[in-house]
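All protein chains but one are shown at their positions in the complex.
By letter and in written order, the chains are A, B and C; residue numbering begins at 1 in each of them.
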Amino acid sequence: MNSWLLAGTVVLGGGVGATLWGVATGPLRRRVVAQNLSTALACPGLLLLAQGYERPSYVDVALVLALLGPVGTLVFARLLTDELAADPPRAWGLTWAAAGLVAAVVLALCVAVGPSRELVKILLTGAILIGGNVVASHALSGGFAEVRGG
Amino acid sequence: MDVLPYLVAVWIFLVGCYGLATSRNLIHAVGCLSVCQSATYVLLLAVGYRDDATAPVYSDIEPGSRPVVDPVVQALALTDVVVGATVTALLLALVIQVSKRHGTVDPDELTELRG
Amino acid sequence: MADAVIVVALVLVAGCATVAVAVRDPARQALVLAVLGVVLAVLFTAVQAPDVALSQLAVGGALTPLLLLLSVRKVKRRKGRER
Partner (left out) sequence: MTPRTRLLLVLVGGAGIAALLVAACLRLPDFGGDSHPYGDRAVAASLARQTANTIASVNFDQRAFDTLGEMTILFAAVVGCVVLLRQTRDEHRARPEPADVARPVRRYALIVLPVALVTGLYVIAHGQLSPGGGFQGGVVAATSLHLLYLGADYRALERIRPVGMYEVGDALSASAYLITGLAGLIGSAAFLANTLLPYGTFNTLSSGGTVPLLNAAVGMEVACAVVVLLARFLDQAVEIEEESGK
């Protein structure tokens, strides 16, 4: 077991475990934020696993998660607008903390991988994930406030 | 560790069945059914796992350089995930029809309607 | 020792499946099912099945929640009008 796998296990067990607790209990605003964070934490976990198993092709999984995870959160933001508008979530601290973790993991992996095709994929994954999560967080806290019925 | 993944698959299946039987909302029941489905994926992939092996995908490793896990069960699970989603969609379409015809999605109220 | 990832992922999947059944409101259940999809994908990566993980992510991440929520909205809209 190398240190990449250990780091991945810690991120997945601690981070995703905490979001599982968040999505299971509490008001709706807490649950949607936890769902958004689950992608933001699982994706760096998957990147670390790909490096730990020494399989660059596993990065594809993280890339697809970075693309579709925020889309899933947008689905909830769009279709639960009425409930969320009454009690909008405010979780910018957590969102930026998760973004910082993603950036740190991506940076460490870039140093370890060196210039290659994999590096481009990892950077793309990190950029899409951070952007997607910030936008999804924005959408949850009132980005669809003007939407009625559509 | 020798049987833990199988037991987890059994647990997921039973929990899903319990949810199906006690559900008060057909949409919730469809969600429970998709939990039951995921038990089969866990069981299949657990059967195919080999210690210290890697995926049998040779785009980035040399053939024969590392032991690989069983590709047959992976192929079974992979098609089933996508086909299972469309079957979920079919069930949800049925639920929408039920709600249109009877005005409720509670299975208990539906039984009373028929009697 | 390399099994630690698999054990963690298995525990997460079992917990998430239990929560998905225990949460009774369909919209909130859809949220848990979205997380379950991600956790399952992590487990599949850990047991060296990236193809299945991709499949699960594509389906569980956005498609299933969208279908469930659209059904919830349709059923709710009917109930709202009947009152």
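Note that in this section a residue touches a chain if its C-beta (ideal position, glycine included) is under 8 Å from a C-beta of that chain, and two chains touch if they have at least 3 such contacts.
A quick note: this is a predicted structure, and the numbers were derived from the prediction, not measured.
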**Fill in**
Considering the complete assembly, the absent chain touches shown chains A, B, C
**Complete:** Across A:37, A:67, A:106 or A:119, the one contacting the chain not displayed is A:67
**Prompt:** Residue-wise, where is subunit A in contact with the chain that is not depicted?
**Reply:** 57-58, 60-61, 63-64, 67-68, 70-71, 74-75, 78, 128, 131-132, 135, 138-139, 142-150
**Fill in**
Residue list for subunit B contacting the dropped chain reads 1-7, 10, 13-14, 17-18, 21-22, 46-51, 55-60, 63, 68-75, 78-83, 85-87, 89-90, 92-94, 96-97, 100, 108
**Prompt:** In the full complex, which residues of subunit C touch the absent chain?
**Reply:** 3, 50-51, 53-55, 58-59, 62-63, 66-67, 70-71, 73-74, 77-78, 81
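Rule of thumb we're sticking to: only the chains that are shown with their structure count from here on.
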**Message:** Looking only at C-beta pairs that count as contacts, which pair of chains has more of them, A-B or B-C?
**Reply:** B-C
**Asked** Among the chains, which has its CA centre at the largest distance from subunit B's?
**Response** A
**Request:** Could you please state the distance in Å, as a whole number, between where the Cα atoms of subunit A are centred and where those of subunit C are centred?
**Result:** 15
**Request:** Could you give the separation in Å between the centres of subunit A and subunit B, each centre being the mean of its C-alpha atoms?
**Result:** 24
**Prompt:** If you average the CA atoms of subunit B and of subunit C, how far apart do the two points sit, in angstrom?
**Reply:** 10
**Item:** Interface hub residues of subunit B, defined as touching at least two other chains
**Value:** 54-55, 57
**Message:** Can you pull out the residues of subunit C that are in contact with at least two other chains?
**Reply:** 2, 22, 30, 48, 50, 58, 72
**Request:** Mind listing the subunit C positions that touch subunit B in their complex?
**Result:** 2-3, 6-7, 10, 13-14, 17-18, 20-22, 24-26, 29-30, 33, 36, 40, 43-44, 47-52, 55-56, 58-59, 63-64, 67-68, 71-72, 74-75, 78-79, 82
**Request:** Flag every residue of subunit C that touches subunit A in the complex, lowest number first.
**Result:** 1-2, 4-5, 8-9, 12, 15-16, 19, 22-23, 27-28, 30-32, 34-35, 38-39, 41-42, 45-46, 48, 50, 53-54, 57-58, 61-62, 65-66, 69-70, 72-73
**Request:** Name, in rising order, each residue of subunit A that touches subunit B in their complex.
**Result:** 53, 55-58
